[in-house]
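One protein chain omitted, others in place.
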Amino acid sequence: MSTRIEIAGLSKALAGQVVLDGIDLAVPAGELTALLGPSGSGKTTLLRMIAGLDRPDRGAVLFDGEDALARPAGERGVGFVFQHYALFRHMTVARNISFGLAVRKVPRARIEEKVAALLRLVQLEFLGGRYPAQLSGGQRQRVALARALAIEPRVLLLDEPFGALDAVVRRDLRRWLRRLHREMHITTVFVTHDQEEAFELADRVVVMNGGRIRQSGTPMQLYREPADSFVYRFLGEANEVPCRIENGFVIADAGFPLGRASVRTGNGTAYLRPHQLMVRPEETGAWRITEVVASGHTSRIGLARGGLSLEASLATGQVLALGLEAEMAVEVEITGGMVVADTAAAPAPLLPGSRLARPHLADRPAEREG
Amino acid sequence: MANNVLAAAFPALPAGGVRARRVLIGIAIAFIALFLVLPLGVIFAQAFSLGAGAYAAALADPDVRAALLLTLGIAVIAVPLNTAFGLAASWCLARFRFRGRGAIVALTELPLSVSPVVAGLLLVSLFGRSAVLGGFLESHGIRVIFAVPGMILATLFVTFPFVARELIPLAEAQGSEEEQAAITLGASGWQTFLRVSLPKLRWGLLYGVLLCNARAVGEFGAVSVVSGSVPGQTNTLPLEIQTLYDGYRVQAAFAAASLLAGLAVVTLVLKAGLEWRHRDELRATRRARIP
Partner (left out) sequence: MSRPALWREPSVLPGFAPSLGATLLWLGLLVVAPLAVMVATAAGLGWSGFWTLALRPRVLGDLQVSVSTALAASAIDALFGFIIAWVLARYRFPGRRLVDALIDLPFALPTAVAGIALAALYAPHGPIGAVLAPFGITIAYTRAGIVVALMFVGLPFIIRTLEPVIAELETEQEEAATMLGASAATSFMQVLLPPLLPALLTGFALALARGLGEYGSVIFIAGNKPMVSEILPLLIVTELEQFDFPGAVAIATLMLSASFLLLMAVNLLQAWVRRQNGE
């Protein structure tokens, strides 16, 4: 039942605008893959091409090695869940679900059996007679999913599946979908612009921008080894610090060390996530707190030193325990981050150790450079 | 006073609000009663002015019956043809984006701004005896002008925007996602059209057909130009009304008119009912509609 998807050199231009630019991607059978990117990155177009709703100018889409582009959308065996569900508004829930079977002339008894099973699967047993307009957003989403699953698709495609839902429903539905996928093991690709959603649901995340794939890998890989600053920034908030690198030491342009990196020299930018900054009060500290903003269980701490402003995020409990408040002098420890240097092709991790300068440690990673 | 009336427009204004509001509503109702209701009432009053017997006799007149049949016959041909046209036009104009689309949309609305008399003349210039096409047809024994075919063409011309202009904005507002979903679920083009698009558009379609029919049955100017107005042969009901009225058979003319007025009232009731029950669905049409 599980189908492997391979995509090679997929390109598309519309009215002179490049929408997709040479996409190569393999989706292993049974995996749950997220296409993650900002709007206009081409992720929805890619999904619609896999479905057969849009046609590429060049490139190939293979399902288990066979050419999918040669088949029209209706014969690809693709279940597609539209962003706004596209439920047939004049049909009941049951008729919506049975549509794909009815147009295939499946016997009525078989259809009824199947619809009942699907209604159970999506936990809407008692709503088969309702019309889409009488359902909540989350219920509609599940009907759309049941309708897509009814044709026993080889591949399930979802376009921003949670985009139109409020936060609580979104979270529940996400977990439910994850469970469903674990049970059914159908190759699934979904589009999202929400990195949290992508990370929570997907086995593999494909980050797209400007019609290209910037990086693809497991959520952990992406988080640990982002391929470039775009991916890094897209996966979470980041402080950007202009810096230079001397002998493997990363020094902020504002004039103080940030840490070490596997790059020997050069100019560049250091990226620091707010939670990678540890703050502790110290009367002789070089940093000053500019503001403390509590928002729920985490707090944002504004920090300043030598004309540089950073933002740290700490557990609110910790902020209270440490007694952090504005205008306080503090010391800041940088526990991690990323450095993009003009002399290196790939970004390098920022390693802690600015205060314990040990030159030989800084030298060692630099050997890998060539 | 003027200020008082203006003040009614502004709920926030404390002074004169209620009274001037009443004045405005009063003006509106009086105007409608005088200019719309009274003419409608006078039709029935005149039709029955000589009693029910005379009314029945007027309607039993063979020329009136022939006119009624011809009117219905023309509508039975013109309305389905223009419904089919409206569906085809809404499919290609609302579901696809292509060059020249705007020009075609404008063309579909054209008959609404052309005088019915000019519409009739347009057909005469193409199918008249002295025209190339008309002369050719005439020499083959096919008469268009001053005959029923011309009257059908004239009716087709003046009524063809009605279905199309209800459906195009409605289909555009509804979008094509449901159709795309049907395609991914394996439906063919016809299955998609019949099972998804048509039911989706049904109330707008009914609305358009209703208006198209009202105009087809009531068209006067365009049909009168291309008809020879021969009672019993090429007179539709509106033309028969003219013949009777000009022949000083006023009560008979109003009796015939009462049939069309009755149909107009039924049309209005159905139209209001549709607008009321399906107002969300029809909002797109109403918003985009210029009558």
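Letters A and B mark the chains in the order given here, with residues in each chain numbered from 1 onward.
As a convention for this text, contacts are C-beta pairs under 8 Å (C-beta built on N, C-alpha and C of every residue); 3 or more make two chains touch, one makes a residue touch a chain.
Since we're looking at a predicted model, the values are computed, not measured.
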| item | value |
| --- | --- |
| Among the chains presented, those that the missing one touches | A, B |
| Contact partner of the left-out chain, one of B:P111, B:P169, B:G186 or B:G208 | B:P111 |
| Contact with the hidden chain (one of B:A54, B:I77, B:A131 or B:L206) | B:A131 |
| Candidates B:A89, B:L170 or B:V209 - the one touching the absent chain | B:A89 |
| Residue ranges of chain A at the interface with the undisplayed chain | 13-16, 18, 52-55, 73 |
| Touch list for chain B against the chain that is not drawn | 2-3, 6-7, 9-13, 21, 24-25, 27-29, 31-32, 35-40, 42-43, 46, 84-85, 88-89, 91-93, 95-99, 104, 106-108, 110-111, 113-118, 121-126, 128, 130-131, 133, 153, 156-157, 160, 176, 179-180, 183, 188-189, 192-193, 211, 214, 217-221, 224-225, 237-239, 241-242, 245, 250, 253-254, 257, 260-261, 264-265, 267-269, 271-272, 276, 286-287, 289-291 |
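As a convention for this text, only the chains that are shown with their structure count from here on.
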| item | value |
| --- | --- |
| In the complex, chain B residues that touch chain A | 177-178, 180-188, 191, 195-196, 199-200, 202 |
| Complex contacts: residues of chain A adjacent to chain B | 51-53, 72-75, 78-80, 82, 84, 86-91, 99-100, 103-104, 147-148, 150-151 |
